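What follows is a single structure, written as structure tokens, with notes after it.
Note that this complex is displayed minus one protein chain, with the remaining chains in position.
Here the chain labels run A, B and C in written order, and each chain numbers its own residues starting at 1.
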Amino acid sequence: MLVVMRVGATPKEIRSTVAAIRKLGLTPNVIPGSLRVAIGITGNKGAIGREQLELLPGVAELVPVTKPYKLVSRETKPEDTVVAVGAGGPSTSLGALSERSESKGVRFGGERFTVIAGPCAVESRKSALAVARAVKAAGALAFRGGAYKPRTSPYSFQGLGKKGLEILREVREETGLPVVTEAVDPQSLEQVARHADMIQIGARNMQNYSLLRLAGQSRRPVLLKRGFSATFEEFLMAAEYVLAEGNYQVVLCERGVRSFADYTRATLDISLVPAVRKISHLPVIADPSHAAGRRDMVPALSRSALAAGAHGLLVEVHEDPDRALSDGGQSLAPAAFAELMDSLRRIAAALEVTC
Amino acid sequence: MLVVMRVGATPKEIRSTVAAIRKLGLTPNVIPGSLRVAIGITGNKGAIGREQLELLPGVAELVPVTKPYKLVSRETKPEDTVVAVGAGGPSTSLGALSERSESKGVRFGGERFTVIAGPCAVESRKSALAVARAVKAAGALAFRGGAYKPRTSPYSFQGLGKKGLEILREVREETGLPVVTEAVDPQSLEQVARHADMIQIGARNMQNYSLLRLAGQSRRPVLLKRGFSATFEEFLMAAEYVLAEGNYQVVLCERGVRSFADYTRATLDISLVPAVRKISHLPVIADPSHAAGRRDMVPALSRSALAAGAHGLLVEVHEDPDRALSDGGQSLAPAAFAELMDSLRRIAAALEVTC
Amino acid sequence: MLVVMRVGATPKEIRSTVAAIRKLGLTPNVIPGSLRVAIGITGNKGAIGREQLELLPGVAELVPVTKPYKLVSRETKPEDTVVAVGAGGPSTSLGALSERSESKGVRFGGERFTVIAGPCAVESRKSALAVARAVKAAGALAFRGGAYKPRTSPYSFQGLGKKGLEILREVREETGLPVVTEAVDPQSLEQVARHADMIQIGARNMQNYSLLRLAGQSRRPVLLKRGFSATFEEFLMAAEYVLAEGNYQVVLCERGVRSFADYTRATLDISLVPAVRKISHLPVIADPSHAAGRRDMVPALSRSALAAGAHGLLVEVHEDPDRALSDGGQSLAPAAFAELMDSLRRIAAALEVTC
Partner (left out) sequence: MLVVMRVGATPKEIRSTVAAIRKLGLTPNVIPGSLRVAIGITGNKGAIGREQLELLPGVAELVPVTKPYKLVSRETKPEDTVVAVGAGGPSTSLGALSERSESKGVRFGGERFTVIAGPCAVESRKSALAVARAVKAAGALAFRGGAYKPRTSPYSFQGLGKKGLEILREVREETGLPVVTEAVDPQSLEQVARHADMIQIGARNMQNYSLLRLAGQSRRPVLLKRGFSATFEEFLMAAEYVLAEGNYQVVLCERGVRSFADYTRATLDISLVPAVRKISHLPVIADPSHAAGRRDMVPALSRSALAAGAHGLLVEVHEDPDRALSDGGQSLAPAAFAELMDSLRRIAAALEVTC
């Protein structure tokens, strides 16, 4: 159930409605919009008595939400959410929801196409900085690089950890690019929330609900990658865990799903992009590097994601892909990345999207 | 094994080489290129003695073909194949292979994007003509419409059969659009080859090898749709069946694969497009209508296919989608199709592709 | 819609009901049961007027059939169908439906477990006979062997054709085992129907509806293999095509589906077995050889199919698996097959199933 407040409802009216919902034993979730405020109600087992709410001062209407996902749904919030990353200190949940209210930081959502680029793993200060400068020059707006790497084998390189986070901070200071990096457990999440601009939750942890809750409590923007075989509903429900903690700054990321197809490492499910744009107000980007698992397909998949309506990309770029400590085969060299960005700008212009 | 003839090899030298291959108990497949002729050798169980062939007059070099697909491979023919449809009478196998030699008909392949549009099934002369005029006006270059419909249920509408083919012929005469329609068995294939400009082999028949052989013998261009769960190799091998009969005019079509994802009817495997362009010289198009199974996603998937490098589309358009006898839910209305074509032209221009 | 006749309805009453259904523009399908006759009605677009039928003499009740599959459904025929193979000449459709009426031939269905075994392809008279004697001695009740082989590559061994069918006939004459072999197109189907006891329709042709119709017209028992990615409903609908032509003798065969799993060639979908037993009256067997694609897993999968309730197996056995012309890697040697049969008999006894 969604309580839509009148345009111009006063803070007091909103507080009274919130209190009334609490009194019914339910959980109110205040969702500010550019025109008016809505309050999502969660925690109900069955039907909610309408009469106690619809006559309260300032309440415009009650809207039943028919899907299991509530806060992520366009039924709850019709307008696109714009997530601002690197806006200088943790954003409040209010700020993330309205395009008007964000004047700083790199933005995801609406009619823009925002590219995050960088190496799979942070390997050294020197190489991270070199890649960061190269991708910034080519047009990337944010930097990625793993400090904590979830690896299939316990014997593989697991990332530099805190040392990696420090390098990321230096990258931000030197280049101005906000940095995105993955958290894999409570300890790393705390570190990432402190040092990075955006917390990445990887595909393997998409249903690690404890981690999602911590990400929701962190107040940092979250980049949530789809699980290897997550359905659309499961993916949105994972985001719902973050929003349910009051953090509305979630960017969804399609990174390919498991299928029988064997010429790419995963099968980029391009249809997810228009599906998310229709059903949810959250931004959605694509990771062509992990989907393809081979760099020769990254440009074609990147262009297809833009044309399908994605709000951005997460692309792996490495100074010297053949010597990367992890996933080098799918990383673009800086020159190939610059060429890709050129073609993306041309397509974005044709689509009237800011790139 | 591929025998590459010298530039300027004489017809006599080519004939002698063909004869020498036959003498070894093998099958020569002459593959003309714009610069020189190659001869693919099939039918060998094991290694072929090189010495009997490489010293023949006119032979430039012998190239081993390492994949199970031979004639469809870029190893065999590096340059793009351009398939001409509706060029006025059955094409010879030679004509289809070289861009220069085709001055007539609608072309698939190379740096152009060719859209086929029309209803799922031909329902009446009146409605077929109305749709054909509308899609032509919007920029479609060929018309589709099923006369023989493979339906999951024996009790569903199975198409108008010969009557449908006659309507298609009228559509071509009145609009000038070449017509594409599906063949489902030897009888319908014979009829389709006689009356239509391009024979469609549907996903359910992708491994109906007898039908593929008959399509290969027909000398009509073939539109081959990928099976619901065909691997890349199986798809190329199905095309190989057509080429092995001497018909090189095959256009491949990605139409979505089976997966666990449930918000589209099939999962459009967009990665197939760059994979085909890399490994094969054949053109590849996409069918966003059957992939999505719902019209609201058709525009996004169409644009993504173009941006991924597809050579065209097969799109369902129906005058009144909600009253269609089959698959109405996935058909665009004419106005929506015209709007889609506009956006495709803008993207094509950005990609320097002719649309 | 299903018209259930009273127990003891006279032939005249049945004929009158059939005529009344025809008069309504619908298609009656007479389905004899051991106790009473039912008449399935197909061909209706919308609802059928009940009043014209339910008052006819001999009609007990009208049962709406809610699924798209009608004749294959237990709603239509609650008791198990028993299919008799090699009963001496083509069976009538009536005979196949009632356990009591079949005294000859090898039976599939009910509480028995019937094993078909033999090589992937018939390679020579000598080897076919040797395998047939071995599998008979071990307890197989029918012989399999391909004469027409659908192969992924046009350059692979395609089977001995008519020569293979002659060898199969000799095998039957010498061993008494009925023979099962695949038909791939109208020509081979005609030959197979004439010379073999059961027509196999392979996975690649499961939705080759023209071939299914011909199999339905042939009056031979049909072994229908599930397509690589056929849903449960599509599989039953493929069988419905055969039954809709009046041939009720269909045995379904699970042979593994496409998935991401890579340690077997296909993923044996063991759940299909109880699903079929619940929803359909048709017998269902499993093909562990094609599912596994490797012989070391065939015994475990065979035992699991029996325990899951399958009515039998289709197992590949080759005299000398490592020298087989096709699929040798998945064929059991005769000694391994005999050992497998021993274990199956023990499990069957525990399940009170005749093996």
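Side notes on the structure shown:
We adopt the following convention: a contact is a pair of C-beta atoms (placed from the backbone, for glycine too) under 8 Å apart; a residue touches a chain by one contact, two chains touch by 3 or more.
If you're wondering where the values come from, they're calculated on a predicted model, not measured in any experiment.
The chain omitted from view is touched by exactly one of C:Ala38, C:Val192, C:Ala239 or C:Leu268, namely C:Leu268. Touch with the chain omitted from the figure is made, among C:Thr81, C:Ser229 or C:Ser326, by C:Ser229. From the options A:Thr114, A:Asn205 or A:Thr264, the residue with contact to the chain not on display is A:Asn205. Touch with the chain omitted from the figure is made, among C:Ile31, C:Val115, C:Ala291 or C:Met341, by C:Ala291. Counting the whole complex, the residues of chain A in touch with the unshown chain are 42-43, 68, 70, 150-155, 184-187, 204-205, 207-211, 213, 227-229, 233-234, 237, 240-241, 244, 257-258. Taking the whole complex into account, chain C touches the unshown chain at residues 229, 231-232, 257, 259-264, 267-275, 277-278, 291-292, 296-297, 300-301, 303-309, 343, 346-347, 349-351.
Those residues of chain B that touch the chain absent from the view are 258-260.
In this section, only the chains that are shown with their structure count from here on.
Judged by shared residue numbers over all numbers used at their interface, chain A and chain B contact each other through mostly the same positions, with over half in common. Most remote chain with respect to chain B, judged by CA-atom centres, is A.
If you average the Cα atoms of chain A and of chain C, the two centres end up 51 Å apart. With centres defined as mean CA coordinates, chain C is found 35 Å away from chain B. Residue positions 259-260 of chain A are each in touch with at least two other chains.
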